[in-house]
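A protein chain is absent from this complex, but the other protein chains hold their places.
Read from first to last, the chains carry the letters A and B; within each, the first residue is number 1.
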Amino acid sequence: MSAYIVTVSITIGIYVILAISLNIITGYAGQISLGHAAFFGIGAYASGMLATRVGAPFFVCLPFAVVVTGIVGAILGIPCLRVREDFLAITTMGINFVVQAVFLYVPFFGGALGISNIPVPSIHGSDMTKPEYLIMVLLFILLSILVDGWLTRSWTGLALSAIREDETAAEMSGVNLTRFKVIAFVLGSAMAGLAGSLYAHFMSFISATDFGFAESIVILSMVVFGGIGTLRGPIIGAIVLGVAPELFRPILNYRTLLYGVMLVVLMRFQPQGLLGIDSFVTRTLKRLWKKETRGYEPAA
Amino acid sequence: MKKWILGGLISLLALCVGVGTLWAGEIKIGFFAPLTGFAAADGASAKNAVTLALEKINVSGGINGNKVKLVIYDDRVNPQESVAIANKLVERDKVVAVVSGSYSTPTRVTAPIFNKAGIPMVAAYAVDPSITRAGPYIFRTGFLGEVEGKAAGEVAVNLLKAKTIAMFTIDNDFGRALSKGFHERIKKFGGKVVYEHAFAIGTKDFSAMLTKVKALDPDLLFISGYYEEAALAVKQARELGLTCRIEGEEGFDSPKFLELAGDAANGVVITTNLNRDDPRPFVQNFIKAYKKKYGMEPDMVGASSYDAFMVVVNAIRKAGPNPKAIRKAIAETKDFDGLTGRITHFNKLGEAMKPVQVQIVKGGEFHYFGVISDPEIITPPNK
Partner (left out) sequence: MLGQQLINGFTIGSIYALIALGLTMVYGVLKILHIAHAGVYAMGAYIGLWVYRLVPNLFLAMLAAMFLSGVAGILIERFLYKSMLDKSRIVPLIASIGLFIAMEETFRIIAGPYVKAFSVHFRQKPWILGSARISAPQMLVFGVTIVLLVLLWWVITRTRMGKALRAVSMDREMADALGVATEKIILLSFFISSALAGAAGVLVGVFYNSVYPTMGDIPAYKALAIIVLGGMGSIPGTILGAFLIGISETFLIGYVNVPLPRDALAFIVMIAVLMFRPYGLLGKE
């Protein structure tokens, strides 16, 4: 496989994890977050700094990043419990700006130059190649999918969807709002931290500007574009919106315009997202599937 | 029958020659810049200048008879996209060399990729010091932030004789590096910074900072930033009645600065790399041609990108379209006559050594004010 395709695939793979993680907070628990890139950044900085300052190996940095981001997610989740709905959305956006400013202004975090020369992970004493890295990213995607699957089948998942549908009603029927919201925040943040760690060791340079509000919007767009509240949605959203700018590359002048237009058109005509519940594509696929199975029926 | 065979042979020959020239006749050079998004104006300047250079070369027969093709990509100052672009340039487009017409972020993430692939890259105006440290295949024709900061400090204390100085520093790698060099130099000559405040890219309102500076009444206000912010800061300073001298740097160097700041721009002194009063004819010709083609004056970003591209072209002219040979030729560059001054050589790290120009705004135009060629100031670090 060519290095170009591998590189693009790794980037998209990292976005898939980010989209799955944001979907836990926004899709399952219904808490709109406009600041997910903050947690992506915290993971990247935690991992990159542990690797460059302490010299820890990647397989120590990665879990460290996940834990740190999870803890920060819990701490920053507390102010978010005070506010609801759109107030929450804007609060998370504010958190994104503050986190980014801290990375940029506090010299401990490398200031405007960020963190440089983050080492490539090594296995058996030699540097991981790009295809190997891709395989690792794919494995982590698989892990994220498993976590997601466990969540949706568990009591926590049920509680979260109760909160999403109607917070007050959920509280009345005995769902501990605080507890489950914090669980969603911690889980979603920790997973974003995982993506951050993968990003840091892949890019080898990170700086505060990589994790701004615009990045949060990109991640949220992927979740909604693919179909919020489902597992397949965020995955397909990350893939389509990740591949599109690369496909549009030859039309230099219009590629960003086209990206915007895509979002508008899809929301206008398929507000459930590409593969959301009851979207056109999902219905068509279901119909085709049924027809096919029916076709085989007479044999029995 | 014979005629047929002859005809066939001739057309076969023509085809071979055709394919042959096609094979030999095209040298691909990669180029990336932010063509969409917030930095699109700089991307356009870089692209325009390089396109102008390219046309000139191809009209006059290309490099040693081979046409040059530029493969242009938009990076949006986004690191992930830049990494993809770098791989694409190396692998799909098979370019022999690359010019970065972009900011630090895209340039520094792509430098290790080009270095590993053995494709030389010349960065035009990206300032991050880690760029050239990626390896022997990476060069830079622009100034390092610290070198320019030192030169600006020299201008402040020795040309403008300032004792007390206020600073507005743009809060990115460029501003920080500049500030560091500036502090270093003025300290040596007893200059004192009485106020320093950082501001974000895109800041429009400087009134709070300027009001404070007015109360402190320094000899000089040194502002680092790009022309959008710079023009507003200078204009608001004069509107608030601040009378001290204002010094700027290469980010000011754009016709847009003069247009946006208007009369307030007069008397502003900047350090940059393009001398508008340069007597060398090709500099004046470039300025004229650029104006004719794009309807505006060239800026620092354009001139730097032009030079970076010409360094690559010159190397190919000497060494042929082989990446390894090109790298060697660039490293051996001696006294290259660029738009932005004479590059005496590239040091071990790949940093260009060239004088810093000092310009002053008079009557709404940039003019010569001085030049700094003291090696103590302009020598870039070696490791």
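The rule is short, and it goes like this: contacts are C-beta pairs under 8 Å (C-beta built on N, C-alpha and C of every residue); 3 or more make two chains touch, one makes a residue touch a chain.
Everything numeric in this text was worked out from a predicted model, so none of it was measured.
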item: Full-complex contact with the absent chain, from B:Ala53, B:Ala198 or B:Met310; value: B:Ala198
item: Touching the absent chain when the full complex is considered, from A:Thr69, A:Thr91 or A:Ser204; value: A:Thr91
item: Those residues of subunit B which, in the complete complex, touch the missing chain; value: 36-38, 40-41, 43-44, 171, 197-200, 202-205, 207-209, 211-212, 214-215, 227-228, 231-232, 235, 239-241, 256, 259-260, 262, 296
item: Chain not shown, touching residues in subunit A; value: 26, 32, 79, 82-87, 89-91, 93-95, 97-98, 100-102, 104-105, 213, 217, 220-221, 224-225, 228, 253-254, 256-257, 259-264, 267-268, 271
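To be clear about the criterion, only the chains that are shown with their structure count from here on.
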item: Chain centre separation (subunit A, subunit B; CA means) in Å; value: 36
item: Touch list for subunit B against partner subunit A, complex; value: 35-37, 72-74, 76-77, 79-81, 83-84, 87-88, 90-92, 105, 108-109, 112, 128, 130, 171-173, 175-176, 198
item: Subunit B-facing residues of subunit A, complex; value: 2-4, 6-8, 11, 104-105, 111-113, 116-117, 203-205, 207, 209-210, 245-246, 249, 252-253, 255-257
